[in-house]
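The structure appears below as structure tokens.
Removed: one protein chain of the complex. Kept in place: all other protein chains.
Chain nomenclature is as follows: A and B, assigned in order of appearance, with residue numbering initiated at 1 for each chain independently.
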Amino acid sequence: MTNWFEGSLTWGIFAMFAIWVIVLLLIVLGFVTYAIYYERKVIGWMQGRYGPNRVGPFGLLQTVADILKLLMKEDTIPAKADRVLFKLAPVIAFVPSFAVLAVIPYTETLVFANLNVGLLYFAALSSISTIGILLGGWASNNKYALLGGMRSGAQMISYEIPLIISVAGVILMSGSLNLGDIVKAQGNGFWQWNFIPQIIGFSVFIVASIAELNRTPFDLPEAESELVAGYHVEYSGFRFAFFMLAEYVYVYAIASLTTVLFLGGWKPLFPFLDFIPGIIWFIIKFLFVVFCLFWLRATLPRMRIDQLMGLGWKVLLPLSLANLFITAVVMEWFR
Amino acid sequence: MRLQASDLFYLMPELSLLMAAVLLTVLDLILPESTSRKRFGWIAAAGVLVSGAFVVWFMFDIRGNSAEYIVLLAQSYRIDQFANSFKLFMLAGTLLVLLMSMGSLKKEGVEHRGEYYYLMLPATIGGMIMASSADLITLFIGLELLSITSYILVGIRKKHLHANEAAFKYVVLGGIATAFILYGMSFLYGLSGSTNLAHINDALQGMDPSWTAIVYISFILILAGLAFKIAAAPFHAWAPDVYQGAATPVAAYLAVVSKAAGIAMLLRIAYNAYYDASSGTQPIDDPMFAMIAVIAAAAMIIGNTAALRQTNVKRLLALSAVANSGYLLVPVSLQLSPAHASNFAEIYFYFVAYLLMNIGAFAVLAAVSHVKGQSGLDSFAGLYYRAPFTAVAMLLFILSLAGIPISAGFVGKFYILTGAVQMQAYWLAAVMILTSVISYYYYFRIVRQMFLKTDSSAEKRITLPIPLAAVIWFCAVSTVVLGIFPQWLLRPLADLFQVFGDLFII
Partner (left out) sequence: MSSITQFFSSSEHVIFFVLALGAISGAVFMITLSKLVHMILSLAVTFLSLAGLYVLLNAEFVAFAQVLIYAGAVTILMMFGIMLTKHEDAEDKAKRPRHRMLLGVSITLLFAVLFLAIQQLSLPAQDALQADNNTEAIGEQLFTLHVIPFELVSLLLTVAFIGSIIVAKKEAE
């Protein structure tokens, strides 16, 4: 990654960076727009409803309309809020969520930053978003917002630990923190992917990642029925849009990460199917993971805060440690 | 280079303490709340004894094999007589403090007695590592282990206002001192590219003249940080508050074990990293040792004069500990020369004397202040009439602290003084004599209280718990014995210790 900095800084290089960033941003925005549509459709289907179907053909423009509505809303800041932090918080929450996408390898060649500590980069940056959420809750000067922010902070910190430790088993097996190398260490054919030997780690990862995303059944920070709307209760307009955007970009990021770490990235399901390009495989698996996230939301009720903490510290953490230990022992045994 | 399973044997002194601590932790969890935690002290003491047995074994082993030093992982851990003797000293100090605690913790208001016992053992492990390593990383971790555990031990009396204040001050100031040490170490690492003291010394001998200023800065930073840890002036301001706030056994622990660990680390760094540092051909280490001398003088002067106005015995003993740091730093600051190579023996003898008299004094204080529930000077009033034997023991400790003949303290001070005169550090010797004379004043105020005042309010006699009495009498008898027969300790020390290999790592 250092060769970025070496050479001289010409406008050409700078422009190239900028263009790539904008392309990625557009892809992500497109994803978010249709992820929301997809989510509403899936949930509607599961609940025996139609979901959005009025705006545009099949309701395809529903989210666009929602975004336009958000952007045109009045931008309110509560009188007693801490104005600087109130404005800063959505940015702090969003920027890391976008920055983590840089290290995701879509195919062997299509990766924005081939970082040798990619996984650590992902974990590190995503922990910064929590600061944004916490600050947003605090700066609003509203008790519901503060409670939501605190819950979110506590939850994200608690679940980050099992999340990272569960991934350590994968790191042991592939001997690298580079996400591309982790995919390369998995073979063509689903029986060679990490989720089978790492089944404990995989389960812990899925549960912990849903908690990291603040999604049902772990959506306590924004529990509508008890906290009004959680940390963003005072936000409206495009600041609120930023928080929502950050949330969905993390869905994108975590789904990609699950694909890369456990589901073989761009590798085909069976070896004889490898004529299908890697990017297609990646997208299929990715969409499957996203679907599972929505599916869970439609089927599971919300947990209580004490159950949530107990699950994190008393179940997931010991499980992930046991997974790490077993992986190490087995690898030493069969070396 | 890796640690083999067989090398674990050499870590047994630390491991046996660790095992005792783990055992106590588990027991504390299993046992119901109502069970007394008093026996924990005996388990901890047993761990200390086992650890001490291993240290003694290694001592004889090295001596028998004519100086076969055990060095693990590129000096990260080494066993030599320097390390062994300091370890033995710290273990003895811990043992006495543990015995002292068993008789006094309840009255001191320490509610977490289980935790108290199993925190004291890791603290001692930290101190032992500080004596037993020649690698900056390991030394630093040892220091942190000792410091952080001491912060907790000071603050363990949660409902005690003085203890809260003391713990808070100690954490904040101690953290800053640690930062100083780390900053100084970072320069050493940056210049030499190694954390191994031997490599650092290689890099500093005949270094580029442009390094001089940075090397001085690094030394000053490390010295300032360590001077804080051993409570040497002008970095001593925390000591009176912390000693006063801490439970009496904890104060004794800080005064003796902590100080020994700090001095051991300072000796290691000064004599192994900076000794013979020279820019080009110009030696530059003399000013560094002069800085240690200045700190020694400052500690003696400030400690002894500040104690003059103290009426609280704990604070008084804290300031006396500051002065004693000064005495102990004198031989550190005198470099080695063919005419004078007994620095280590001087330090060690004085340390042993200091251990006996200081722990003895703190034990008497623990016994006395319980009765009155405070530690003002008047808690000693009429002690002779209430507990004549204890008063006599205290008299012995005070004679030793003041440096009156026929006591271990006198021999120790005299020995240090001769060393200073041999190295022609006359000004340091003069400061030492003068401040010792000043110290008579405040030491004898305690004596006057004990023998000349009668206390009308508390006529009842003091009865001592057996462990506490044992500590007092052990210390008192040893102080006298060492005062009369100093050669009983000096001769084995001279036999045991070699400058090359023990003080200087090879």
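One rule holds in what follows: a contact is a pair of C-beta atoms (placed from the backbone, for glycine too) under 8 Å apart; a residue touches a chain by one contact, two chains touch by 3 or more.
None of the values given here were measured: they were computed from a predicted structure.
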| item | value |
| --- | --- |
| Touch criterion as defined above, residue of B:A83, B:L105 or B:I129 at the omitted chain | B:I129 |
| Selected residue (touches chain absent from view) among B:I156, B:A298, B:A321 or B:A387 | B:I156 |
| Contact partner of the left-out chain, one of A:N53, A:T107, A:S127 or A:S203 | A:S127 |
| Contact with the hidden chain (one of B:V26, B:L49 or B:I217) | B:I217 |
| Residues of chain A (touch criterion as defined above) contacting the omitted chain | 1-2, 4-9, 13, 82, 84-85, 88, 115-117, 120-121, 123-125, 127-128, 130-131, 134-135, 138, 146, 150, 153-154, 157, 160, 177 |
| Positions on chain B contacted by the hidden chain, ascending | 1-3, 11, 18, 25, 72-74, 76-77, 112, 115, 118-119, 122, 125-126, 129, 133, 135, 137-138, 140-142, 144-145, 148-149, 151-152, 155-156, 158, 167, 191, 208, 210-211, 213-214, 216-217 |
